[in-house]
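Apart from one protein chain that is not included, each protein chain of the complex appears where it belongs.
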Amino acid sequence: MSAPKNDPEYDLAIIGAGPAGMAAAHEARNLGLMVCVIDEQDGPGGQIYRDVEHVAMKRAHDLDVLGPDYKYGFGLVDGLRATGVTHLKGHTVWQIEAAGTVWCSDGEKAKRIDARRILLATGAMERPVPVPGWTLPGVMTAGAAQILMKSAGMVPSGPIAICGSGPLLLLIADQLVRAGANIAVICETTTFGDYLRAAPKLPEAMRGFEYLLKGLAMRRRIKAAGVRIVGGISALRIDGSDRAEGVSFKSGGREYSVAASTVLLHQGVVPNTQASRQLRLDHLWHDTQHYWYPKTGAHGATALENIFIAGDGAGVFGARAAEASGRLSALKIALSLGRIKEADFDLKAPPWQTELKHHRAVRPLLDALFPPPAEILNPPGDETIVCRCEEITAGDIRKAARLGAPGPNQLKAFLRAGMGPCQGRMCGLTVTEILAAAHGKPPAEIGAYRIRPPMKPLSLAELADMDVTEGEAG
Amino acid sequence: MLKRRHSDAAVVHILIDGVAVEARAGESAAAAVLAHDGGATRTTPVSGAPRAPYCMMGVCFECLMEIDGVANRQGCMVRVAEGMSIRRQQGARALEREA
Partner (left out) sequence: MPQSTAPARSKETFDVAVIGGGMIGPAVSLGLLERGLKVCILDEGDDVLRVARGNFGLVWFQGKGFNMPRYVDWTRRSATLYPDFARELQEHTGVDIGHANPGGLELLLGDEEEAHRRHFIGQIYQQGGGKEYEVEFLDRKQVEDMLPGVKLGDEVTGASYSPVDGHVNPLFLLRAMHAHFQQAGGSYLPHHRVSAVNRNGAAYDVLTEAGTVSAAKVVIAAGHGLKQLGPPLGLDIPIRPQRGHILVTERTQPILPMPMSAFRQTAEGSIMLGVSAEEAGYDDGIDTQTVATIARRAARTIPALRNLNIVRSWAALRVLTPDKCPVYAQSRSHPGVYAIASHSGVTLAAVNAKVASNWIAGDPAPEEFDAFGLERFDAQKTA
């Protein structure tokens, strides 16, 4: 482990320029901290507010389609710009050292950023949806379609099938309808049983009632546009030989086949834990939403003194909650550095704590309403690809489980699952679920892939040329 | 597979597999290739299976393409630039940069 500098250039390095990162940067700067924001994208906004600056200023017509919640992000970006903090955009973080060093790369040069505290604000990613045919060209996540709309003003041509469950499913369908796209079918895995199980959560969710109203309004608009919605679906399959040609599924005892050249999949969003895993933090398993999240204390503190986590990377609660948690982490970090006093913290924190509580209120309802179906978590078909990079199937994994592979790391050693470029981002959760089912143990006991740097690939040239001793600013 | 909603953005001239294409400012290389002709944007080094971008946010690594001679770049993370040459990544990369 290279030694941290005695006098790091920054008080706080923030990884990620989404809502949590932007809010934290703004708050920290206002409290007088020296802040550096490091983000992979070439502009602020993360994924939820991706390209919002560009869209707001140059593509107003797209702004209408994307809706007011997206537009809200412009204010956060504006706030970030106003602080004048160092923003290393287009920089990929490939290693984090708990003592206070972030290693990143701009694609040409590996750089080292030293800071007293590091805030992980790396957000979430779509849960992988391993169904037969999901690796075919033309199959994307719902989020991918949104990103194409945000960053490129593009919509899929040809008939679209939107499959899965969750609030984002409705949102993307609503946005595509407004953009005039051709939606062949929306097939939801949500069942009547899910609605029943979710009902008890409704009262608590009413505190975030605007979320519920939005959801209902979207559904109404989509139906009014004549889009076909089929609920309670199962046995989803994507048909086609070298590109997506349609979807097949079952519902209410019937079998359906719908032609589509684009298939959008969505089964909720899960924390992106690559960074927290690389730091060897403890992770907990979310029983209803079936994902790992890092163990955090109040305001994003972790077992590592210098590491904090804010936003969806600590647990999925949405963009507004992420913003509030970013603010709270920044306040906590400032307190830990002695830049503000306990009394200041006690004054500034409560409004954000209230915000956080408000925006988290609807989540238990959403989690109960949209649990990922068992056949998505543990794909029944042996032929279904689980590790996309190495083309390892569910059947391969079950066979290795019978050989005694107790967990994902031994599985990786046996099959190469998780050894491809994505480093287990796409297959990790599914591998844990399949092994859990095979061994009759809960996922929490099975564990996850060990993540080592580099968290993202970088060239040998960069590693060979980098200066391990000196710190560098952007 | 994709269509542009509006055509008023600035044109950016690029090459896709040697073919001259008009992309628009702000698009990622991955989006530009998908808008040009849908279908596969690479074949895998494991089995040669056809793949195309899945997540568009840098997580899935399906959008690997050769950009300006550099192999295996994530096409969703690179914006088109005037004169950019994009090639679909066919299987495993070669050791040397393509000319």
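Letters A and B mark the chains as written, and numbering starts fresh at 1 in each.
Everything that follows uses one rule, which is that a residue touches a chain if its C-beta (ideal position, glycine included) is under 8 Å from a C-beta of that chain, and two chains touch if they have at least 3 such contacts.
Predicted model only: the values in this text are computed from it and were never measured.
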Within the entire complex, the undisplayed chain is in contact with A, B
Of A:Gly246, A:Pro294, A:Pro408 or A:Pro443, the residue that touches the missing chain is A:Pro408
Residue among A:Met34, A:Met419 or A:Ala437 touching the omitted chain
A:Met419
Decide which residue listed in A:Leu212, A:Ala235 or A:Met466 touches the omitted chain of the complex.
A:Met466
Could you list which residues of chain A touch the chain missing from the display?
1-2, 95, 97, 103, 280, 400, 402-410, 412-416, 419-421, 423, 446-447, 450, 452-454, 457-461, 463-464, 466, 468
May I ask you to list the residues on chain B that touch the chain which is not drawn?
45-46, 70-72, 91-97
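Please note the rule applied: only the chains that are shown with their structure count from here on.
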Between chain A and chain B, the Cα-mean centres are separated in Å by 23
Under the definition above, what is the set of chain A residues touching chain B in their complex?
40-42, 47, 50-51, 54, 58-59, 61-62, 125-126, 135-141, 143-144, 147-149, 151-158, 179, 242-243, 261-262, 272, 388-391, 420-422, 425-426, 456-457
Using the touch definition up top, name the residues of chain B that touch chain A in the complex.
1-6, 9, 24, 26-28, 31-32, 34-35, 38-41, 44, 46-47, 49-62, 64, 72, 76-77, 79
